[in-house]
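Please see the structure below; I have some questions.
Note that this complex is displayed minus one protein chain, with the remaining chains in position.
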Amino acid sequence: MSNFLFAGFGGQGILFSGKLLAKVGLELDKQVSWLPSYGPEMRGGTANCSVIVNDEPIGSPLVTKPDVLLVLNLPSFEKFEHTVIKNGIMIVDSSLVEKKTVRTDIKAYYIPASMLASDNDLAGLANIIMFGQMLKAIKLFDYSLVEAVLVHSTPKSKPQLAELNKKALSLGYNYQA
Amino acid sequence: MSNFLFAGFGGQGILFSGKLLAKVGLELDKQVSWLPSYGPEMRGGTANCSVIVNDEPIGSPLVTKPDVLLVLNLPSFEKFEHTVIKNGIMIVDSSLVEKKTVRTDIKAYYIPASMLASDNDLAGLANIIMFGQMLKAIKLFDYSLVEAVLVHSTPKSKPQLAELNKKALSLGYNYQA
Amino acid sequence: MKKATFKTELCKGCGLCVTACPKHIVELDTKSINAKGYHPASCTDDDKCIACGMCAIICPDVVITVIKEDKDK
Amino acid sequence: MKKATFKTELCKGCGLCVTACPKHIVELDTKSINAKGYHPASCTDDDKCIACGMCAIICPDVVITVIKEDKDK
Amino acid sequence: MNIVFEKPKALADVPFHYCPGCTHGIAHRLVAEAIDALDIEGQTIGIAPVGCAVFAYNYFNCDMVQAPHGRAPAVATGIKRANPDKFVFTYQGDGDLAAIGTAETIHSGARGENITIIFINNAIYGMTGGQMAPTTLLGQVTTTSPYGRKAEIQGNPLRICELMSTIEGVAYAERVALDNVKNIRRAKAAIQKAFEIQRDKKGLSIIEILSTCPTNWGFSPAQSMDFVREKMIPYYPLGVYKDITKGGANNE
Amino acid sequence: MNIVFEKPKALADVPFHYCPGCTHGIAHRLVAEAIDALDIEGQTIGIAPVGCAVFAYNYFNCDMVQAPHGRAPAVATGIKRANPDKFVFTYQGDGDLAAIGTAETIHSGARGENITIIFINNAIYGMTGGQMAPTTLLGQVTTTSPYGRKAEIQGNPLRICELMSTIEGVAYAERVALDNVKNIRRAKAAIQKAFEIQRDKKGLSIIEILSTCPTNWGFSPAQSMDFVREKMIPYYPLGVYKDITKGGANNE
Amino acid sequence: MSRKVLMKGNEAVAEAAIRAGCKLFFGYPITPQTDLSEYMAKQMPNRGGLSLQAESEIAAINMVLGASASGARVMTSSSSPGISLKGEGISYIVGSDLPCVIVNVQRGGPGLGGIQPAQSDYFQATKALGHGDMHLIVLAPANIQEMAILTGEAFDLADIYRTPVMILADGALGQMMEPVDFAAKPVRVLPEKTWVCNGHQNKRPMNIVNSLYIQPEELEQKNIERFERYKKIEETEVKYEEYLTDDAEIVVVAYGITARIARTAVNLARAEGIKAGLHRPITLYPFPKKRLNKLADKVDIFLSVELNMGQMIDDIKLAIECKKPVKHFGRTGGVMPVPEEILDNIRRLAK
Partner (left out) sequence: MSRKVLMKGNEAVAEAAIRAGCKLFFGYPITPQTDLSEYMAKQMPNRGGLSLQAESEIAAINMVLGASASGARVMTSSSSPGISLKGEGISYIVGSDLPCVIVNVQRGGPGLGGIQPAQSDYFQATKALGHGDMHLIVLAPANIQEMAILTGEAFDLADIYRTPVMILADGALGQMMEPVDFAAKPVRVLPEKTWVCNGHQNKRPMNIVNSLYIQPEELEQKNIERFERYKKIEETEVKYEEYLTDDAEIVVVAYGITARIARTAVNLARAEGIKAGLHRPITLYPFPKKRLNKLADKVDIFLSVELNMGQMIDDIKLAIECKKPVKHFGRTGGVMPVPEEILDNIRRLAK
């Protein structure tokens, strides 16, 4: 389980989530890579990023067949659902994507992350909630390490932000459909 | 006798003389080429031009070993005197170049062309006087053909100029040191 | 009848029409989301519309058409 | 003594100094030709020279030096 | 039934890719309205720049040529010289027109090319993600002036209408803004006049349009309109800078 | 004994390659005199253009860099930013500065680069043999305007001082001529002032020098001086176009 | 008087262009190309065309882009440093599939270099006149008559294949005069320009001239399609000339001005009993690969003679698949070799 794809609209914190994962890999002394999609249409278009965390040297940084797919909008759901490998994992923000996967060979987790975020005064942190859910699903990384990296990744100048992030992570981690 | 080099200061009509020769060759249906020296220092520096009149296709248009050298100033005399081939011909404007060649293996003609020009109200036509002298020396081209080409080369709008040119050509042709 | 019609699928929810309407009858519909992911604008009260066209003039995405029935002239 | 000295080997015979001299004492020497092929200029009458420097100021080729003996001050 | 406002015919029926609230869309529409007003769509060739408006070739219904970054006035010159009786306009951003394309801008003016330049001054490089433009205001933070533009380091913002109006050959130069309906109406009139000047073969016309970039300015669309009004207009005064049909320059 | 006039020290002891009567030589000398006056030869880096003055690197005794055609102000920017306390000047013709180098000229001005630009306006491309320059006068015959420059075809001559003085960042802009001793003296003062402005770190200074090209104009040196006086000065009025040390622009 | 006229190479190109229907010329002065612009400036106004001096080489190439996009036959010319500046524009012209003719009268480089004849822009012209996967057709005339003929041909090739075509000359060819005959030559059948942006007059759908493709797959398709055109060009448009190659053991490969000097050298070598021959590529892109490859089967050794430090030699090696040794003899910086220098090299190879 080394190839991750994070996909959604621009502005949903897709790139940040990906970077968080890559940093966790870095702390574990793994090979990691992070590649954003980029284009002239960052303006409200879809954004995604490929993250690889591996023991082997990484070849192409582009994830075309994700082991794990995090999806935060419908266009991305439709575009990437079929690319997940057999027995792969898909995490879906069910407050933004009403569809369910038709695939039976992957494991899908539906979490109303955006709704949870607004319900819990965690505006803009749906991505971290999703991340928490993913952590639980993939069972690869130590929770406290992720939490530490997350805290380290938030600006020192805004300590409240670190707390909110921690809360979001835990919310996602502990959410059960 | 196919390789000609005309050399002097810019403004002495060097390029025109060369072109006249090339045109004569053209009328005789020969292979001809004309190549000026060019540089950022046209300003009063030396100017020269290579003319080839040949039966064979012309290789390099650059004349490095002239059969015939026409010289209108001292720097050119010093630069090119030694390049003339054995048994070649050199025509010198002796009113501008006081030196005589030290070479005994070439035939040199000295004609005070510039002085003849000013003495005969042929200002600026020393080059044609020189050309006349060359014609006589090389004995290659029909005088009347050259005269016709010369007339054809002067602007129709200035008929007097044609007459002056004819006079200069004849003056040079008939001059004897 | 005067009317401002919104092609909501083109709307990007920028809200400029809202600021421009002198009758304060244009609003973003925060409850709905269009295919592009925006809350689209619309005229909430056709009766109050004076067909001044200001919402349409400021709309960057040519979402709005404004008409006026002849008898209103 | 006032004097305008010409480095004739640098002169290009442009004649600008001739036009500039208020004393009309600068001339091109049409009889001589320098190594560059020009008729060089020179001052034809040192006594008349007032060392105004105008010939030197207009000379594009820095041919001319102008001096004035101290007592002339 | 009377249509008060509808999409102009010269505008293609496809959605713009511009960000929400970006006034590029308004400017496009105004150009299309002018083309409609003069009924010249079939005689018009537009030049798309490199910048957010690069896809302008998808948005107008007239023939469109996409030019290298900054070279639209040269491309326009080529087209106009080959087709002196057609209408040619360029649509250019401030990076395109006032930075890399400075020479082409100035010289198309000097030649009095009979073309119309629509100049979108949004004080930033939109497409590449918010770098400093030649028209970025002093103090304005951009990704390449992260500590605010400083005159001593990055230099001063260029005022293009002022510059262009010193040039013989420029027939008409006006600066307008899109920050409110009144100014949009003025902008529309200015653009239409520019095409009329071209029709009458009077020389080059340039309409500088103070525009917004909510995305890279980091403001909401409405706040962006305020920024135009409060920050840009004071440094870039609106008005006619040159109008040879009126005899001489006048800045209202 | 008192030396009224001698070769300035900053000028190398080699003959110029310029044509007889060409005022490039005078302009060189005036620059050298300014360098001498401020005693800054050891702190000065000059930039040679592409144009007749390309060999300027052989004529000055300070360090010299030869720039690509038109790019001297950019090269100067690189040098000055690396050496803010040194003196940097460019020496450029009208083709170099006002045609291919337009963008570099305008933007070095906008940035207020603390450099001095010596701009030789001889209304022609000298080095390449007499083609039209952006400053060629209307009606003037050149090899690329063989029927005389026409505004409708080749456009109008550019007035660089007027253009540059609209630009914030330009500290000093003056147009001078070399057609007679009086004007040469003024030119000398202007050049010296330009270097002083650089010394005082006030911004960019540009001295436009109306100059001659007897060879390509087809006039004698003396007639060429008349051409400057009678044809050029009326279109290119002499005077100070901007002087921030005096507070504001004034054209005498 | 003779039907032929004595003309400079630069002038012959200009005259031939006008005769080929070139309606617009955009130039910028640079030695040793300037007389071309000057000829255009003089002639165009009287012959229904327009010659404009642009503010720079960049403006000139972009004016060409515009004029071509709107349907005109159009040309620009420059010399080495000016050609470098046109790189971006040329890449756009290729990417937009626009026809035009570009003349490079090469001079010594790099940098400001010198103004004497050189062939050191061979790599640039044939491999990479701009960024991206691209080529232009490159024609290398060797005399003034050919300067004229190939210029006419260039306009046709450009229109047929919707590509820029370069006349790659040098200072000597630009400045020298030879007799030229402008007698009419057969014109090719040209495709209709349906893609032109000159105002649709409400009679056809709008046209777009563009080189931007945001979907990489689309851009890839465009490139593949263009390279198929290149393949066709390679199959049908290769031109070369040979001299005494039938029994040659040593073949000199040279183009342009150098080929003429080499021809003299070949004659000198033959006079000494050395079986030398000359292969002169006329199209540098497409390069006469097939012919050279075939030649390699019977020739012992090749000598690439160029006015540079060794550029075309690579293409010869690739063409003959290293079947035979290829040597280089070059002069650079503006120096033109004399035939004897080439002869020396031939002699050395003849052992």
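As written, the chains take the letters A, B, C, D, E, F and G, and residue 1 is the first residue of each chain.
Heads up, the rule we're going with is that contacts are C-beta pairs under 8 Å (C-beta built on N, C-alpha and C of every residue); 3 or more make two chains touch, one makes a residue touch a chain.
The model shown is predicted, which means the values in this text are computed figures rather than measured ones.
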From B:G39, B:P57, B:P75 or B:G124, the answer for touching the chain not displayed is B:G39
With respect to the chain omitted from the figure, which of G:Q124, G:T245 or G:N345 is a touching residue? G:Q124
The listed residue (E:P8, E:G25, E:G42 or E:P68) that touches the chain absent from the view is E:P68
Missing-partner contacts on subunit G, residue numbers: 58, 80-85, 87-88, 91-96, 106, 108-116, 118, 120-121, 123-124, 127-134, 210-224, 227, 308-309, 311, 314, 317-318, 321-323, 331-335
Sites on subunit E contacted by the missing partner chain, in the whole complex: 50, 54, 66, 68-70, 95, 99-100, 102, 125, 127-129, 131-132, 134, 143-147, 153-154
Tell me which stretches of subunit A touch the chain missing from the display. 19, 22-23, 26-27, 29, 32-36, 38-40, 57-62, 64, 149, 152
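To be clear about the criterion, only the chains that are shown with their structure count from here on.
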Pick out whichever of the two, B-G or C-E, is joined by more C-beta pairs in contact. C-E
Distance between the centres, which are taken as Cα means, of subunit E and subunit A, whole angstrom: 41
If you average the CA atoms of subunit A and of subunit F, how many Å lie between those two points? 62
Which positions in subunit E are in touch with at least two other chains? 18-20, 22, 54, 103, 106-107
Multi-chain contacts only, two chains or more: what residues does subunit D have there? 12, 38
